[in-house]
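Complex shown without one protein chain; remaining protein chains in place.
Think of it as A and B in the order they're written, each chain with its own count starting at 1.
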Amino acid sequence: MNTIGLVAFALVGSSKAIREEFDLFGIAIVGLAMAFAGGVTRDLFVTRVPLVLQTPTEIVLALGGVLLAIVLRIGLRSPDEHPFTLVADAIGLAAFATTGAIVATEANVSAFGIVAIATINAVGGGALADILLDRSPFILFDDFYASCAVLGGLSFLVADALGAGASTAAATCAVVTVGTRLVAVTQNWEIPTVQGLGLTER
Amino acid sequence: MNTIGLVAFALVGSSKAIREEFDLFGIAIVGLAMAFAGGVTRDLFVTRVPLVLQTPTEIVLALGGVLLAIVLRIGLRSPDEHPFTLVADAIGLAAFATTGAIVATEANVSAFGIVAIATINAVGGGALADILLDRSPFILFDDFYASCAVLGGLSFLVADALGAGASTAAATCAVVTVGTRLVAVTQNWEIPTVQGLGLTER
Partner (left out) sequence: MNTIGLVAFALVGSSKAIREEFDLFGIAIVGLAMAFAGGVTRDLFVTRVPLVLQTPTEIVLALGGVLLAIVLRIGLRSPDEHPFTLVADAIGLAAFATTGAIVATEANVSAFGIVAIATINAVGGGALADILLDRSPFILFDDFYASCAVLGGLSFLVADALGAGASTAAATCAVVTVGTRLVAVTQNWEIPTVQGLGLTER
């Protein structure tokens, strides 16, 4: 799953940079930033050297995603909106939320810490990519995205509290994250704004 | 004081997100980012796991600030400009600058390190909130804000060098930060630009 996440997130980040007509170097940087930033932040929070700087496999997978974005762009107009990309992105979101929850549990943080690290691991890359592209992070106002990682993290806590083993809790987190994400995309779920709740005099 | 800081900063961050018509999830994220980012950066700089991920109280306080922002917005048009918010924000600034100075002292950094960590602890949250809202951090050009934390940090150093105890130095830092901030807001203090100094041929 982590493999698919790295490839998918690099693909999505690079596709966005291609659309903005960044040069090849910029395309690679945005792709790598999207693939790695969440995991790097997770590792810094538990004070260890980022995993991506220690193993040779992660960089190869992410560069594969960058290359895939370039190849897809030659054939398609908008690879980042293709259903294939949306599904891969949802799987990536789930993979990274689950990895974050596992690493956080090992680091003995609080229940909030587990949900926070799962969410940051999942959405940190997308947020950095958007900041590099000089726009407000889409995770903040576009749709039901980071919320899926939060729900995944919470389901991990519940499964763990109910005495499920570590791998059951991880599987629950992954299923809840990818499931809510795919349903949200298909159903166009939206979270209301305060103004939208109709409670304020505008 | 730290309690007031967490609530106030979450309140101010969430109020800004409400004004930008972010959804409820985005409102919570900007509020939590404003409340926690300074302290998290401080903890990373002294290489320890962020405190907010280890204790359950900080998240409860910050979520209280988020809720307060929503409640206030229902009654008021601009809760982030209300005098109550400005005073709470000034107290938060002082509380976080003081906490930063204390943690930095314990980590054996240089005198510059103490002032830098005090300032980052105090203003890091506001800067991140503004970046998430896709605008240039207000601390850089709006008014006499981060400067108050710098003055607080410097007063901490002076008090410490004069042989005052740790708690006297902390109190000095807090009083100087909140005092200069409140005077700056009331008096509309401004720091000149290079162009404003009239020394350049424009």
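The rule we apply is simple: a residue touches a chain if its C-beta (ideal position, glycine included) is under 8 Å from a C-beta of that chain, and two chains touch if they have at least 3 such contacts.
Since the model is a prediction, treat every value here as computed from it, not as a measurement.
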Looking beyond the chains shown, say which of B:27, B:88 or B:146 touches the absent one. B:146
Candidates A:4, A:70 or A:86 - the one touching the absent chain: A:70
Using the touch rule from the top, list residues of chain B that touch the missing partner. 44-47, 104, 107, 109-113, 116-117, 127, 131, 134-137, 139-141, 146-147, 150, 190-196, 199-201
With the missing chain put back, which residues of chain A would touch it? List them for me. 17-18, 20-27, 29-30, 40, 44, 47-50, 52-56, 59, 70, 73-74, 77, 131-134
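Just so it is clear, only the chains that are shown with their structure count from here on.
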Approximately how many whole Å separate the CA-defined centres of chain A and chain B? 29
